[in-house]
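Of the protein chains in this complex, all but one are displayed in their positions.
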Amino acid sequence: MLLFLQSLLNGILLGGIYASYSAGFSLIFGVMGVINLFHGEMVMLGAFLTYWVFTLFHIDPFLTIPLSIVSLFIFGYLVQRFVINRVVEEPPMISYILTFGIHLIIAYTALWVWTADFRTVTTSYSGFNANIGGMIVPYARLATFGLALFVVVGLYILLYKSEVGRAIQATAQDKEVARLMGVNINRIYAITFGVGAAITGIAGSLISTYFIVFPQMGLPYTIIAFCVVVLGGMGYIPGALWGGLILGVVQSLTATYLNAGLSGAFTFILLFIMLVVRPAGILGKGVVE
Amino acid sequence: MGLLEGRNLTKYFGALAAVNSVDFSVEKGEILGMIGPNGAGKSTLFNVIMGVYKPDRGEVVLKGKTVSGLKPHKICRMGIAKTSQIVQPFAQMSVLENVLVGGLYGRNLSFTNATREAEEILELVDLGGLKEMASGSITVPHRRRLELARAIATGADIILLDENMAGLNPTEIEEVLKLLRKIRNQGKTLIVVEHIMRVVMGISDRIIVLNYGEKIAEGTPSEVANDEKVIQAYLGEKVCFV
Partner (left out) sequence: MVVILITVGLLIVPFGGFSEYFIRLLAMIFLWIGKTGCWNILSGFTGYIDFGAVGYYGVGSYVTALLMSKGHAPFLLSILVSGLVSALIALPVGLPTLRLRGAYFGIATLAFAEGMKQIILEFDKTAGVNFFEGPHGITLPIGPKNEFFYYIGFGIMIIVIGIAYWIRRSKFGYALRAIHEAEHAAELSGVDTLRTKVKAYMISAFFLGLIGGVEAYWLTYITPHMVFDLLITIQMVVMSLLGGIGTVFGPVVGASFLTIVYELLHRDFPYTYTIIVGFIIVVVVLLMPKGIMGTLQTKRVIQKTRPVQ
């Protein structure tokens, strides 16, 4: 029983993280119909940013988050403005291929420059765990989970309580009408992408505290983001939370009761089944092309 | 029994019945007009007939056989073709090739026969001179005639025209009407949906009227034009009584 609860808790904590970096993916698709296959690279860049700042300047990883936010926002904004913006009016398959090309460029340049070595961010408090009713919860994970939820909630607030957020929503719902209302569509696209990149970067920074950091870590994260977002509903932000939690729990339970390798296979099988059977997500709120 | 019949057809989208218990019947060689305000369910009904949607209730019966729920390509091969509101040519293929596809797959003809048929049909719709042009680069009125040509090429006995004449000027409309009469005289049956009253009234043998998914009237053009319910339905609607 305890094993089950521990596994479940691990899954939930994991799921929160998944949700935090998948939200950006969902946002980008929901607003501009772009499927971003270099999403995982933004996680990687956030992670590496934290790693280098921590290693070179000994700044605590959690304190590097503002840096991640700014850098990744600028990165996302510029890439969207000058590259992605040319294909937003095209069918999603085009952006799929294009962003895959960008994924290759970023991942392999990183591989070239930083080498394939695995890196970790080990702080003084890395090994410390909380003990809740017999279950072990690393403090770092707990803090990360908390921050992840914060990110999702923060995104929600941005979208619903701010003017920029409303402009973004308007653009997502009806581009032409938003344009007529005076919204600068191109600027909103760029901002949205920047925001998506920024929150993904935060997730990357957080992840570096207990997952291994290496240049090719991106693609599996992209696939996970896919799975989360398809489960929760493409373009439906709160769905990223459900999707993340479900996936986190499924993976954790599979790893505990079957074997770790199979949890990877399960992710793909789950994704495949969802796409075929219910592409609009579990709650049916997703955008289906 | 008509060539094509719809019995108690109902189709829901969520909680809304886009088509609600609609009965209709078309005889061979007839031109049936279908009118109704925007959103009345005309296109949905066409899509149900064509197999794009499976009806939640009721059936579509073609030549005595129930075809509701079959896939569109099967229904096409059995004898019904439809033109779309938003024209969809095979843009990179030539005008001739577009019509060719209809003959190859709608009628399962050989290449030689299908090509010959396609050229004849293009002459019929007066697009013969454009047959080598990429269909994506011809004008919209020409594209609409191409849609029609492709539908004819499938060998369909019944052609559903979904606002095939939208956006045409009066001269162009007259030409299409002449064409439709020619086609009918060759033995085809037509169901025509149009917003331009003059067109529908002028060409239809009979008319059915839909409103909010239900059939509210049926009869000859003059019967329908004088029907209280029909006039009510259109009050407040912008209608072309030209």
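Letters A and B mark the chains in the order given here, with residues in each chain numbered from 1 onward.
Following the convention adopted for this analysis, a contact is a pair of C-beta atoms (placed from the backbone, for glycine too) under 8 Å apart; a residue touches a chain by one contact, two chains touch by 3 or more.
Since we're looking at a predicted model, the values are computed, not measured.
Which of B:Leu4, B:Met50, B:Ile173 or B:Leu210 touches the hidden chain is settled by the complete complex: it is B:Met50. When the full complex is taken into account, the listed residue touching the unshown chain is B:Cys76, out of B:Leu32, B:Cys76, B:Ile203 or B:Ala217. Contact with the undisplayed chain is limited, among A:Leu3, A:Val70 or A:Ile269, to A:Ile269.
Where chain A meets the chain that is not shown, the touching residues are 35, 83, 86-87, 91-98, 100-106, 108-109, 111-112, 219, 223, 226, 230, 259, 261-262, 264-265, 268-269, 271-272, 275-276, 279, 288-289. Residues 50, 52, 71-74, 76-77, 81-82, 84, 88-94, 97, 100-102, 104-108, 111, 129-130, 132-134, 137, 150-151, 153-154 of chain B touch the missing chain (whole complex, contact as defined above).
The rule is simple: only the chains that are shown with their structure count from here on.
Averaged C-alpha coordinates give centres for chain A and chain B that are 48 Å from one another.
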